[in-house]
Each structure stands twice: as C-alpha cells, then as structure tokens.
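Complex shown without one protein chain; remaining protein chains in place.
And then chain A:
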Amino acid sequence: MAGLGAPALSVRHLSKRFGDQIAFDDVCFEVELGEVFGFLGPNGAGKTTTVRTLGTLLAPTSGSATVAGLPLTPDNSAQIRRRIAIMPESPGLYLRLSVLENLRCFADLYEIPDPAGRIEHALRAVNLAGRAQDVCGALSKGMRQRVALARALLADPQVLFLDEPTSGLDPVAAREVHALIDGLRRRGVTVFLTTHRLQEAERQCDRVAILNTTLRMIGRPGELRERLFGRTLTVRTAGSLDDPGRVFAGLPGVRGWRPEGTAGYVVEVSEPEMAAPAVTRALVAAGADVLSISRTRHSLEDVYLELIDQDEPGSPT
C-alpha cells in the first residue's frame, strides 16, 4: 500500500516521444488518494500515451513518476500493474466469449482469490449482475463499456485509469457510466479519467489538468475558469465615454482595456475584487452613467479552447 498521505500518482517532467513525434512533453502533476482526476485534451493531445506510460505499457523517454506508491521503473512494472487497472479506450473484450468467461480470464491473470465472488461483486457494481452468461459480441456498446469497467474493478485497484470511458456512447449510456464513476468516488477509489469532453471533466472530476502535448493548466474546474478568464470586468455605460483611456489609466489593479460594442468596455484587471470599486469610482468621477459593472463570466469551454489554441503555455497578458 502507498503510505498514508502519499500521492496516488506523482509525475515529474515526464515525456514520451515516438521517434520525432512528441506524444507528451515535460508533464508534471500529482493525484491524491481518493481523488477523481481529469485529464482533458483534444484528440492527439497525448492522453492515451500518458495512461499507457503510467500503466507501464510504454517506457517514458525522460522524466520520472511514482504510480500507486512505486517508482515507475522497468523492475517495478509487474508490481505496479498489480496495483492499478486500466480501462482502455476500446473495451477490448473477447467478443466470442461470455461476460463471465471474459472476467474469469482476467481474474486469473490478476490471480484473484475467490474469483467467483469478486466477479459477482464487480458485475453488481456495474449493474450487470444478470448478464454473466451473455456473449459479449451481443451486448450494446454501453454494456461492453460496463463489462470493461467491471474487468478493471476485479482486482480492486489502488488507481483506476479510465481512458475516454464515454467516447462513442449515446447520452443515456454515457450518463450510466458517469453514475458509475460517481459511485467509485464515493467508495474512495482514485480515478484518473481522460476525456476530450469538457463537461465530463467539469462534472466528474475533483481536479482537471488540461493537456495538449504539454500540460497547460491544473486546478479545480472553477479555479481554471478563474485563473484564465476571471480577470476581466465588463462595464456598460449609458453613453460612450469621451476619453476612456484617461478614465481607466492609472487605476490600481487595472492592466488595460478594450471597447466592446458602442458603450461597453472590457477592463483587464489583476484582482477583480480590488479593481471593481476603483473602476466604479473613476467612472462616476468622469460623469458616466454606469449601467452595470460585472466580472466577465466565461464557460470552461472558453478556457479550454483558449488553452489548447495556445502554442505555448503561459499566463495571458
């Protein structure tokens, strides 16, 4: 077992290249025990490669990591695989075999004592208790995904990697998978969830890392929004200001401004709470009729699109 308080995953400057192709570069993060950690990025961002690298299927090109309390080294790889489970992007079930036969095979591969009991338990956890005898080829996509999840739960892993668990599922099936992930969180399972769906990351995860080859940002979903876009005020006045430059210039915490519409201004600030009163006073002093002044609301989607569009990570100026 990982020691108390030790992170479930700790990744330091990890990189993976395939020849000239960089899959992910200089990635650093930590995942606490019991956390549901989202790894969000567009296709080709390096999410699957990260999972495979942490799961010992690929050797990193450089950097280091500890996985479930063990340093990620070739010598430790079998031991690491005993402590984790990966649900890959495609379920990879043996379609000619029954659900039970599939799970039985993996229970043996993990050398699980009392396989029958564990299998039953795992099937109940994914609401498939009655389907043990079904041939996997006859199951719907969503059910296959659940069987794959049951397979990943068999060995009671310390860290569970879910690689795009809802991609290709219809909304109903996706919601079922989300409910299962919520269940895992309640049971205290550490989950590393990759997704290219923003809403999934926002709703399912305690913290989210945004990846596009390099790591762009890490934080709670709300924080991410704050950190990138929470720093503007939107000002609406009854008429346009005569000399907005003079009004906004030199105010404490104001870094710049741009007009928006005929009588609107977006003011960039360092701390909205501090800058808003000063901006308001300056507007009043300038004789403007202030209709509203508000912190700009952005969806996480804006944050996300902005981040993955940037060639280099960095703070907005």
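In this text, contacts are C-beta pairs under 8 Å (C-beta built on N, C-alpha and C of every residue); 3 or more make two chains touch, one makes a residue touch a chain; residues count from 1.
Throughout what follows, contacts and distances are computed from a predicted model.
Q: Name the absent chain by its UniProt protein name; which of "Acetolactate synthase", "ABC transporter permease subunit", "Hydrogenase, methyl-viologen-reducing type subunit delta" or "Acyl-CoA dehydrogenase" is it?
A: So the chain that does not appear here would be "ABC transporter permease subunit", according to UniProt.
Q: For the chain that's not shown, point to the residue among A:H13, A:R96 or A:R220 touching it.
A: Per the contact definition at the top, the residue touching the missing chain is A:R96.
Q: For chain A, enumerate the residues touching the unshown chain of the complex.
A: Contact residues on chain A toward the absent chain are 18, 48, 52, 55-59, 78-79, 81-82, 85-97, 101, 104-106, 108-111, 148, 151, 155.
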